[in-house]
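The structure follows.
For this depiction, one protein chain was excluded, whereas all remaining protein chains were kept in their positions.
Entry: subunit A
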Amino acid sequence: MDFLSSHLLSVILFFPVFAAILILFLPKGEDKLVRWTALIASLVPFVLTVVLWLNFDASASSVFQFEESYIWYAAINSNFHLGVDGISLSMVLLTTLLTPLAILASFSIKEKVKAYMMLFLFLEMGMLGVFMSMDLLIFFVFWEIGLVPMYFLINQWGSSNRNYASLKFMIYTVGGSLGLLLAIQLLGVSFGTYDIGELISHFNYSAVLHNIPLNMDINAVKAISFWAFVVAFAIKVPVWPFHTWLPDAHTEAPTAGSMILAGVLLKLGAYGFIRLVLPLYPAESAHFAGWLAFLAVMAIVFGAFGAYGQTDFKRLVAYSSVNHMGFVLLGIAAAAKAIGTANAHIAMNGAILQMFNHGLSAAGMFFLVGVIYERTHTRDLREFGGLFPLVPVYGGILIFTSMASLGLPGLNGFVSEFLVVRGAWGELAGYTAAAMLGLLFTGAYILKGVKNVLHGPMNEEWAHGEHKLTDINTREIVVMVPLMALMLSLGIWPGWLLTVINNAVTALF
């Protein structure tokens, strides 16, 4: 147990890889065995994360806990340095929670099961690594690792337009990563360290600088790296107008892929802003906060309009991600504008909680789209309608999840949106007011989705014979129950999560 408690983070991080290797050696053709192995293996990091959560001391003076550091690339002074604070801990929890659910959701995958499950586990490691890294270089390594499995998941198991979508996703994200790599190198060489904590503390003392490449001015280094970071993270979030890869990728990805893509991968971009951009560039961030808020509002408003304008159920949900992530950005922009104030703390709490909440509701929504798609093989909203009498349980779950997504008070989304609006009002009143148009339209597209799927006269096409729609099955309900329980618990009692987030936020911002 000693080993486990002192290496908890690395065990959580690498367990999925061991599981993937184990799956590689499982006998051929045993799909059932592969699925169950993957599911059980993915539960291990989740259980360990719960242990981590329980042992995490939210009120401790040291923000980062469970730190581990190993010599990794001594020549350039890069260490394999892991650690979590309240912000990354909540993201780790989200990741290890959503992965088993996504794997359970993938039990209906019939082709190349082994490869599929292995890719998923690799993906989990990539995402966890980003959240746990305290060293820029390994941050980048994990950032890229997360990309590759997702590309294959879309490309191999996606729907009709998957080649276009996966290529767009890959090239777009790699385009952002290029700048990210360059910026990381530039900083690492200039400051002689890749450690995020050290970088932040040294950042404003140019005395410690060794050797800036190309005899550049220190301010040029900062400016270049600032923009490189911003662009890379903005693509990942995605910030409007870099968002068009998202509807394509989400729509074409297999159900579980969309769950993870929306649930966790988008959070990587926002996490980058919170972990790197704001702490490293407080002055620049404050200076450009208004622009970020503008883009956030564009995402909120046009994400909502875009969602309303779709006829493909999955695309509608995909656009809702643009809309919801806009609130994360608005919160970040407000926090950037007024670092150190109560408004900033409230806005940042709201933004991080919104990340978690969107993870739950987006994963849930994509899964529910998948449930209906698997049965009808269409996502066209015009072909649905009147399904409620046929699938009452599914209908109830869909309405519940939609309401969480809509931000109905009493469920999770409201708390975070309220905090963002509250925090942003004091700093960016005009943008906050403009964002309300998007909030209004959130209602419109959610109700459109519910109406076009469930409501209406009983749908005869799916009511009889071989086309008869079956209600959501037990396995699928098991996927939804944890999500719904969390949505409700965070709506009624958000304190359990916010305590952890709030302590990190007040200490860091």
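We take it that a contact is a pair of C-beta atoms (placed from the backbone, for glycine too) under 8 Å apart; a residue touches a chain by one contact, two chains touch by 3 or more; residues count from 1.
As a working rule, contacts and distances are computed from a predicted model.
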Out of "ATP-binding cassette domain-containing protein", "ABC transporter permease", "Fe-S-cluster-containing dehydrogenase component" or "NADH-quinone oxidoreductase subunit L", the chain not pictured bears the UniProt name "NADH-quinone oxidoreductase subunit L"
Per the whole complex, from A:M117, A:L199, A:L381 or A:L419 the residue touching the absent chain is A:L419
Contacting the left-out chain: of A:F302, A:F327, A:F367 or A:Y394, that is A:F302
Sole touch to the unshown chain from A:S42, A:S190, A:S225 or A:N349: residue A:N349
Logged for subunit A, residues touching the omitted partner chain are 168, 172, 241, 243-244, 247, 302, 305-306, 308-309, 342-343, 345-346, 349, 386, 388-389, 392, 396, 399, 403, 408-410, 414-415, 418-419, 421-422, 424-426, 432-433, 436-437, 439-441, 443-444, 447, 451, 454-458, 493-495, 498-499, 502-503, 505-506
